[in-house]
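Of the protein chains in this complex, all but one are displayed in their positions.
First chain written, first letter: the chains are A, B and C, and each begins at residue 1.
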Amino acid sequence: MWLYALKRLLLMIPTLFGISLISFFIIQLPPGDYLTSLLASMADSGQTLDPVEMARLRATYGLDDPMIVQYFKWISGIVLRGDFGYSFEWGRPVSDLIWERMGSTLAISVASLIFVWAVSLPIGIYSAVHRHSIGDHVATFFGFLGLAIPNFILALTLMYVSYRYFGQSVGGLFSPEYIGADWSWGRVWDLIKHLWIPIIVIGTSGTAALIRILRANLTDELSKPYVTTARAKGLSEFNVIMRYPVRIALNPFVSAIGWVLPNLISGVTITAIVLNLPTAGPLLLRALVSQDMYLAGSFILLMGVLTLIGMLISDLLLAALDPRIRFT
Amino acid sequence: MTQHPNPLSPVAQPVPGVDLAPVLSVEGLSVDFHLRSHILHAVRDVSFDLRRGRTLCLVGESGSGKSVTARALLRLIDPQARVSGGMITLRGADGEELRLDRMPPNSRDIRAIRGRRIGLIFQEPMSSLSPVRTIGTQIAEALLLHRTMTKAEAKAETVNLLRQVEIANPAQMADRYTFEFSGGMRQRAMIAMALACDPDILIADEPTTALDVTTQAEIMDLIARLQRERGMAMLMITHDLGLVAEVADAVAVMRWGRIVEQGPVEQIFHAPRHPYTQRLLDATLKLDSAAKRPAPRTEGSPLLSIRGLCKGFGATNWRGQQTYAIKAVDEVNLDLWPGENLGIVGESGSGKTTLGRMLLRIIEPSSGSILWHGDGSPVEVTTMSRPDLSRYRSAVRLVFQDPYASLNPRMTVKQVIADPLVVASGLKGAALDERVAELLELVGLDRSAMERYPHAFSGGQRQRIGIARALALNPRVIIADEATSALDVSIRAQVLDLLLELQQRLDLSFIFIAHDISVVRYFCDRVAVMHRGRVVETGTAEEICTRPREPYTQSLISAVPNPDPRNRRMLHRTRFRA
Amino acid sequence: AGLPPLEERLPRNPLVIVPTDRPGVQGGTWNHALVGGGSLSMLIRYQSYEPLVRFTPDWSGIEPNVAESYEVNEDSTVYTFTLREGHKWSDGAPYTTEDIRFWYEHILTDPEVGTTSGQSFWQVDGAWGQLDIVDETTFRVVFPSPNGFFAHGLAWANQDQLTRAPAHYLKQFHIRYNPDANQLAQSRGYQSWTALFAREHGLAEDNIHFQNSARPTLNAWMFTSAPGENTERAIAVRNPYYFKIDTEGTQLPYFDRIVYQMVGDPQVLLLKTLQGEIDMMDQYIATPTNRPVLYDGQQSGDYRFYTLRETAANVMVFNLNLNHTDEVKNALYNTREFRQALSLAINRQDLIDAVFVGQGAPAQPSIIEGDPLYNERLATQFTEYDPDRANQMLDEIVPDRDSAGYRLDPAGRRLSIIFEIDQTRTTFVDMFQLLPPMFQAVGVDVQMRTMDRSLWETRVRNGREFDATAHQFGANSGIAAMLDPRYFVPFSSNSVYAPGWSLYFTSPENPNAIEPPEEIKQQQERYRDLLATGDPEQQHAKMAEILEAAADQFLVFGISLPADGYGIVKNNMVNTMDVMPNSFGWPTPGPSRPEQFFKT
Partner (left out) sequence: MTHLHYPPTELPPDGPHATEELGPAISPLRPGDDPGKIAVASQWALIWRKFLSNRVAVFAGIVVLFFYLVALFAEFLAPTSPSLARPQFTYAPPQSIGFFVAEPDGSRRWQPHVKGYTMTVDPASLRRSFAIDETAIIPIGFFVEGPAYRMWGLFDANIRLFGPLDPSQPMNLLGTDALGRDLLSRLIHGTRISMSIGLIGVFSSLIIGVVLGALSGYFGGWTDLVIQRIIEVISAMPTIPLWLGLAAAVPVAWSPVTVYFMVTLIVSLLAWTGLAREVRGRFLALRHEDFVTAAILDGSGRSRVIFRHILPSLTSHILAVVTLAIPTMIVAETALSFLGIGLKAPVVSWGVLLQDAQNIRTVSTAPWLLIWPSGAVVLAVLAFNFLGDGMRDAADPYET
């Protein structure tokens, strides 16, 4: 098993190179480069750049090099010096930007992840055990409602409601008066008042998926003979279900853990944009749209690393969860 | 009869304060299955009593409703089954009466009884254990639940229990998973689990089918001791009339959902009244002798020859060090001649299944060779190419030891049996249906079974489905791993005769892995005895059964139960200590 | 704390501002917002419109600002500026002609590290104006030939870099003044000093310029947390050395701080506005669609409306690509009658009703009625809805039709015109939902393709293969129209209908430039002529001539002159203007002097 993990860790190196190379080229797929997108936003306020100036800026940014040269500049900086380059748009080292957002990103992602799991596991189990009960149907209905309403609209609507009926400041994690303030009870309360919307928005779509999948898999397991054996021991229904079938029904979740980590970065981007959350998603989106390539590339590389780690963890967990699965 | 022949029976030395009032009475129990197409009355109006320290054996035809009855007592029947009538009364020592039939399934009341007051051993231990938790935790769980113990104590007790059920290296084996256990070991784990909380009543549904006779005897000793010491009552379901004769106090005979006859063991064996009971006893006697058939030729080249076959299992820790290693099959040399029935008997866990599986390369051998002479020139099986292998596999068929696990739960019986036919011959439509029905009828199943799913059958029925599947392709060799253990004697005799008849017709050979010495004697020409991965003795069936040479074989033969309650011999067996 | 007394911070002759309504007191925070990244050029509007000379609040002319005074000679060849004595940067360093020299030598005219972005008004006939430093506070700019709009160029938003380049600060990054500049650059992750230098002055693009909170400024507020340093919000605080006082002698600005929230999406900004979190806003949210929502929210948001005089030449201008690479299409689009017929096929009133709630009247891109330059023919020709006449005219040009009733172009293909549109321009998209049936009625297959803005920039502004597009802006009055006559003269890349011709105007030797037909060349000459003219009267006459010719040429056509827009301002904000132009040249509300806004 550990040998397997080691092998996988070694395999990560070429995979990462592959990922970085492919992503770097994909980032360049949209026509134009950072300057074009800059020009587009400048044109909005009536400014234009003359072609000579453009050419000069291109040279300063190194955008006139062939793509492969740019790639090697970037990747060798990372490998040799741990330098991720700097962001054209923000004019700061990429690593600063990424770390700055990681805190809140982690906080929000983990909070919503916990929320999603905390809500959907019990409901999913309930739904499977009490199939076709009223509770099951209600969960199904709300789950799909959450899926069918785009996060964007849901966030807007919730914000509108909270503005309209609770007179609460919307968007972000804090009201303006608490941004950058020291921690106090008021600030915590303010945070809580802001946090419910993102959690609901992210939660509705996330939980629905989990609930349905858990329900489906658990339903299949519930009729297996080993469940009856567990019952015959006199275990309570709760323990029977949690210790036996749920463990096997979790297999798909564990398979999907690979995505949890990269999702920390890019997940819920649209929600974050609408809700003005200071997470990494919107930053990444902007970087991609404005072709701020080192920032985007580094984000993607980071996501690649997280994906690889996530998948490895997921594979190890799979084997831990179900001894029939043996990796070699 | 003042001198009771059974020294195990507490009645022989009456214990003060032990009354013989029933601890559990069942009256008029009926269970119906509401199936898609009809209602099946699986259990009809069944009544019996279980008494302290006594054993009631339930025998009967395969599919007659024995397992359903047993499960109904603990309210563990499938959701589509309904208890349509009857009373189940559990009586405590202090005279309180609990009506189990009135308790809702999975209620707190019934849970307090499950495991604690009534232990249940399931018929198919292989599928009844969770594949993803270690055997140890599954046993310890019961201990922690019903007995006040710390985790460490539970662990120690688990190891102790495993030792009592004769599992070698219990401390290590507690940490293994189900799929690393042999069939018999799983069954013993199941027994350990049921005994863990020393229940007042033990319901054992064919608890020893996968056990060799010596182990079986040890287990029965253990249970008898518990009965003696703690007054445990037992309901034992079995097909082995020898065992019934050895352990039962009373016997109930079931057929088509009814108890057709019930009475003290003496009476059933010596004065059976119901024709079915009589047929059962006759069949038992018949199986006690060898079938009369010409000896197969043993000259020329064998069909299969096995040389130096080995298989080791093991685990390594994170540093790659071997933490446990086992030689499941060790340097086995065997030949199978055309038209021969080769029996393999041996201790549970001695590598029989592993050997059988290696012959089909389901398990890759660690070393050794297997030569197949079926296609003219001999071919080495261990290095066969894929197309050859699939041809070889259609000629050499396997009947799995665990019928339940080998049937796809999502395919109907028809699909299961038809699968090899469809693949090999492309049979379709009515012709296919006809062939499947024919195969089912051969093994004594109704053609109406075709559209049902495996879980809706009794243990014996599933086993027969497995046999039907093996027969489907007109094979040359059948490796039958405990293929008849779950069948009642009359059907077993019928199936064995069928196989013999097919053998005559089709020039079949069998490798017959079995625990039931009488079956081996009846069916096999030659017998190989396995012990700890090695073949310790080979000889003709008659030789092995009557004049065993090796001490292990002697102990084995001496432990074979005698189907006569007046002449119990299991207790006088010779014990083998290696 | 630790600051010298006020007299020492103010220049000898501070600029006295007459407040719009009444003098106020220092203090308070201006709550503001920026949407998305990359929109920092908006900052010029709110806190950074401090050129040497600026547009007056009513956009009627120019008045001194950072410069104490300026003079122009008769033929507009010599401009003399006087700076304020004792004027200081926000770090207390003096602001003198040394700053002017440094900028001129090391940024404007240095071919290696300089930038000339937006500085074309410093050039006449390809030659830079000469800088003459007279003394610490006086300098002259001398042109070889007349440059009538030089002062306007300085006043135009964003263009005046003379007040944005603190020499004493920038010298540390310049190799000439700091031999270690290269090491400094490398330690900060740049390849050489030039990159760091460009980054530090940021004059090539506003996004970079405003990301620097270390660089001293002349503005009323200076960033303590610049946009980009924190991705959530930016904070600017008062500049203690700011050079303006009110009539009471209180140093401006009144507001202590401006706090910009960085908002990801305009809808959120709208909600924040409704909630009263924004003190003043007209960008991003003040659309016709949002008007009812904002109207209803006046109570809860505690704000009122102000009026924006729209200055765009039209709400939407149809730009057929007159320099198409496809010969057949090019010939067709260059047929004036074809464009006229299309114009007649449009039911403008319906569009105005649906998209602008009936606000506005049919008009071509033109000068607003009432302006001295107003040209009725230019404004109203071919604005009537007359499909029959359109059909007739088209029958002359492209008579053949296919089975579905669409006309066939001379090459025998279905006459399809695909309009490529920047998807952020939602009003265009809305209008184009209604337009295809109107054109179908005259047998022309008009389709719309929306696309991401960068793609639009690449395909349309920098490409030549598109059929057509729609765009906006330009100017509808006075000086603005002269400075941005994009729809009347193809003179810059904003004249998207004729990219090749525009390039011919700026750099005729460019391989992508296309020599325009004679009448267009004449028009371009007229415009060149206008730019050289310093005398307002003559400017006016020349512009009128251009407009008349534009009416003949009918290069583009539109829907309606924009109706007045609006913005919202908190009820407790004082000294804002109730009516002001909406433009990016007069960077709304910059010239209305935010430094004298305050809250009660």
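Miscellaneous remarks
We adopt the following convention: a contact is a pair of C-beta atoms (placed from the backbone, for glycine too) under 8 Å apart; a residue touches a chain by one contact, two chains touch by 3 or more.
Keep in mind the model is a prediction, meaning the values are calculated, not measured.
Within the full complex, the chain left out of the display contacts the shown chains A, B, C. Of the options B:141, B:157, B:206 or B:249, the residue whose C-beta touches the omitted chain is B:249. Considering the whole complex, the residue from A:56, A:101 or A:212 that touches the absent chain is A:212.
Of C:420, C:484 or C:595, it is C:420 that touches the chain left out of the display. Here the missing chain is touched by one residue of A:94, A:179 or A:300, and it is A:300.
From the options B:420, B:533 or B:561, the residue with contact to the chain not on display is B:420.
For subunit A, the residues touching the chain absent from view are 11, 15, 18-19, 22-23, 26-31, 132, 140-141, 144-145, 147-150, 152-153, 156-157, 160, 164, 208-209, 212-213, 215-217, 219-220, 223, 248, 251-252, 254-256, 258-259, 262, 270, 285, 288-289, 291, 296, 300, 303-304, 307-308, 311, 314, 318, 322, 324-325, 327-328. Although one chain is not shown, part of subunit C still touches it, namely residues 267, 270-271, 274, 288-293, 295-296, 350-351, 353-355, 357-359, 416, 418, 420, 423, 429-430, 432-434, 436-437, 448-452, 454-455, 458-459, 466.
Touch with the hidden chain on the side of subunit B covers residues 1, 11, 20, 34-42, 44, 51, 63, 78-80, 179, 249-250, 252, 255-264, 266-267, 273-276, 360, 362, 390, 393-394, 397-398, 400, 402, 405-412, 414-415, 419-420, 423-424, 446-448, 450-451, 453-456, 469, 473.
In this text, only the chains that are shown with their structure count from here on.
Taken as a graph of touching chains, this assembly forms an open line, each chain in contact only with its neighbours along the path.
A summary of chain positions shows that the Cα centroid lying nearest the centre of all protein Cα atoms is that of chain A. Note: the chain lying farthest from subunit B is C, by mean C-alpha position. Separating the centre of subunit A from that of subunit C, both taken as means of CA atoms, is a distance of 38 Å. Between subunit A and subunit B the centroid-to-centroid distance comes to 52 Å (mean Cα coordinates, whole Å). The part of subunit A that touches subunit B in the complex is made up of residues 1-3, 223-226, 228-237, 243-244, 247-248, 321-324. Every residue of subunit A that touches subunit C in the complex is listed here, in rising order: 30-32, 36-53, 56-57, 60, 62, 83, 85-86, 89-93, 97, 100-101, 156, 159-160, 163, 167, 169-172, 176, 179-180, 272-276, 278, 282-283, 286, 289-291. Those residues of subunit B lying in contact with subunit A across their complex are 71, 74, 76, 79, 106, 108, 111-116, 120, 122, 124, 127-133, 141-142, 145-146, 177, 179, 190, 193, 318-320, 404, 455.
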